[in-house]
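Note that one protein chain of the assembly has been removed; the remaining protein chains are unaltered in position.
Entry: chain A
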Amino acid sequence: MKITYIHIYGFGKWQNFTLHLEKTNFPIMIGKNEAGKSTIQKFILFVLFGLPPKQREFYQPKTGGTVGGRMELLLDHGEKMMVERLHDRNNGAAVCLFPDGTVKDESHLQALLGMGRNTYEAIFSFEAADLTDLHKIDQNDLGETLLNIGLTGSTRINETEKTLVQQLSERFRPQGKKPPINQRLQELDKINEQLKEMEREEASYQQLNNEQQETKGHLELLRHQKETIQEDLFRLQRLLQVKDVVLAYHQYANSSTDNPIEFPVDGKERLHALKDQLLPLESEQQLLLQRIQENEQKLKKLHSASLSQELIEDMEQLSAALPGIQDSIRKEEHLNDRIREYEYNVGRELTELDIELTQEALANYDFPFYLEEEWVQAARQKERLEGDEERLKEQERHLSAEEKHIEDRRAVWEGQLLEERSYHHCIADLEAFEQKQRRGGENEGPSSDKRQRQAKQTFGLTVGLAVIGLIAAWLLSSLPVAMFALLMLIGGYYIYRQSTSLGAELSQDSGVSNLSEEEYHLNRQKLDQHEKASYELEHLQEQWQRSSVERMKLEEQKQSLRSRRERLNQLIEEQRKQYPFLLEISPVHWVRLYHAVKPLQEQYRQALELKQEVASLENEQKKYTVQLETFLTNAGWEWNDNQLSALIGYFHEGEKVIQEIDRDRVRLETDIEDLREKKKQLEIRMLPFKREKNSLLEAAGSDKEQAFLQIAEAAEAERKRRDKREDLRRQLTTILKKDDIEDYQVLEKVPDYQLLEQQLTELQEKIQQVEVERDSRRQELADLHNKLSKLEHAATFSEQRHQLQAKRDELQAEAREWAVLQTAYKMLLQTKEVYQHTYLPDVLDRASDWFSRLTGDAHHRVYFHPERGDLQIESSDGFRFSASELSRGTADQLYVALRLSLSAVLSREDRLPFLIDDAFVHFDPTRTGVMMDIIEELTVSHQVFLFTTRGDLADKMSGAVTIKLSDRIAGGLAN
């Protein structure tokens, strides 16, 4: 990269200042001190890297105007770029302008430069001040500084390293004592020790606890011991206290008699009391006895006034039966009423019926259950029979009329009938006529007709006989007659049949007639008439026969009716014989009569029954009357009537008297019983008093009251003595305890008071000893308690521990600070080492050449000594020594050589312009020449700005362009 154009708008003393540097790679700025050389240098750095606002303000021109400017950069690949930077634009940021009008920002510039200002300055900027800094460095450190120059091109690293080392050692030294961390550690150790001690102390807590328990136990034991002694002591004191009482007691005890008088306590008083209570009871008893006797006498009187036992029993029986008898009397009356009623009713009814029937007769008839039926039947039969008879009569009349009719007709028709002969003759005539007429003609024989007629007559006869026979048979109820009649009828019929058939045969043998036509017709007419008549007769005959059958039937019916009538009459007769009152009454009304009479009979019978009952009642009453009379007589009671009711009245009176007596007697008996009960109770109440009294007397060994009272006197005296002794004993027992009395046998004998006194003294001494020991134990316990309490509430341990932690925290913080320094320091060293291996050989190589040239070949080589860690110089005669042994001047030369060499090495890739101040290379003239040669070598690859006071320097330089700054300002050249 190359700066081809500079235009300063305003920067420090420079204002509107331009430089055209397109043609040169080695511009030499010549000006005196304060001519503004370094300002231009700063401006170049400002445009390239910028500045903080305050520093920008520092470069504000005194005349005012803008701070800033622009530079044209020719980039490595041939492109041009204009960089403009103004103080008050974009907060001092650069703007990159390209010929094609493209605008880019600061970052583009920075990317192009590839390094920060610090690095650029370190590599590409050489100031006089750098060398001055070197001169400040201690001779001893020179080697190291020079080495660092070789490494970094600046003394900064060295300075930093030194600061770090110093700060580290100020804080901590592994073996030291004074640095704060070391002191802190000592402090911590001390606290730790204390804590351990305290911990041990706290550990004793358990032991102290145990001791405390033990002591408490011991104290308890002592307390118990003291109590026991105290008790004994108190007892002795008590015994001694009652010494006088004990002595008095024993005195009384000895004086009392061995055989004490047996006498009941308060005997006299008790006897009086008993008597007081007994007296009223005894008087009451007397009273009761008297009353019992009186009552008994009264009772005896009553007994004599009463009836004997037997009579009483009789009386009771009679009395018991009495209500029954009274009932029967009342019943009898009632029954009699009813009987009368019945009899009246029946009588009235019978009168109304108006039949020959008395009440007495009524009773004798039976009206069995079938009688009604029979009577009904009789009535019905009679009715039916009469009906049947009526009908039969009608039939007979009808039949008779019919028969008469038939007879009449028959007579008519018989009158028309021809004679048999004439008939036959007629027939024969007719036949003959007909035969004559028709050569033939049969004619009926008149003989047959005759025979027929005869047969009919015979038959009629027989039938009449048969009918008569049958009627007779029916009437006679004779089977043989009926049979004979039937045989006759059959015989009659047979004859008739014979004769009619013979007649028919005969009729075929008719003679010949010779009649004229008229005769013929007349005959014919006669014959026809005859025939018709005979036909009619035949028919009538039939009718006759039928009616005769009818008649027969009728006769039969008549017969049966007659027998029925007979039977009926027989029945009626029987009934009338049995029940005479029916005689005048038609059987038709019987049934109604039955219904009228039957209940009457019932009523009558009931009346009879009632009468029987009355009889039995009367019987009963009569018996009772007898009994009553007997009793009254026996009892000797007054009576003078033998009517039952009167007797009953007497009986009642007597009975009442007896009952009165009985009631009096019962009352008396109850009274006596009550009195006796009272007496008994009284005796029971008296009993304990009596018993008490007896036992009282017995206890005193006497059976008389007098003796008893004497003994009482003696006993009184004895008791007083005892009371006194008892009183003393009581005093002792209240003062002394039971155990005291028993253990020391106080009541048995007089204790040894001397011994007791001695024991008392001993115990008092003992109790003092115990008390002393107790005090000491108590103290012990209090101490333990204190110690424990102290431990329990000791905050110091806790405080110390917190203190330890606090100090550790401080240590931690201090250590951390140290750690930062240490890390920085070590990191610095480590980087240096890396650098030594990567860049140093190259840098030293080039530096050796230049150092050799600058020193006129006096020094042959510069190299790094790894063991010593510094730079070594080899002189041309092969002598080697440390860089720190170099003279100031030579050191400066080496410095310049190293710096330039480092820059050359590091800038191999970054072709940025060098900015070199001439003071930096201010050597003697020969060396200056060499220096300029070296710089010129640099210009081959880099643009080099050389700022110098010496105008001659540029003379020998072929590619250099001299710019005289003083001229510019003095001449006001702005272009």
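To be clear about the criterion, contacts are C-beta pairs under 8 Å (C-beta built on N, C-alpha and C of every residue); 3 or more make two chains touch, one makes a residue touch a chain; residues count from 1.
The working rule: contacts and distances are computed from a predicted model.
Colleague: Which of the following is the UniProt-recorded protein name of the chain this complex doesn't show: "Hydrogenase maturation factor", "Cytochrome C oxidase subunit IV family protein", "DNA repair exonuclease" or "ABC transporter ATP-binding protein"?
Modeller: "DNA repair exonuclease"
Colleague: Could you tell me which of A:L811, A:A858, A:V930 or A:V961 touches the chain that is not displayed?
Modeller: That would be A:L811, which touches the missing chain.
Colleague: Of A:Q277, A:Q822 or A:T949, which residue touches the hidden chain?
Modeller: A:Q822
Colleague: Specify the residue from the set A:Q681, A:Q768 or A:T831 that touches the hidden chain.
Modeller: Counting the whole complex, the residue in contact with the absent chain is A:T831.
Colleague: Suppose we count only contacts with the excluded chain; which residues of chain A make the list?
Modeller: Output for chain A: 52, 110, 114-116, 118-119, 122-123, 151-152, 156-157, 159-160, 163, 172, 174, 181, 185-186, 188-189, 192, 199, 202, 205-206, 209, 791-795, 797-799, 801-802, 804-813, 815-824, 826-828, 830-832, 834-835, 838-839, 906, 909.
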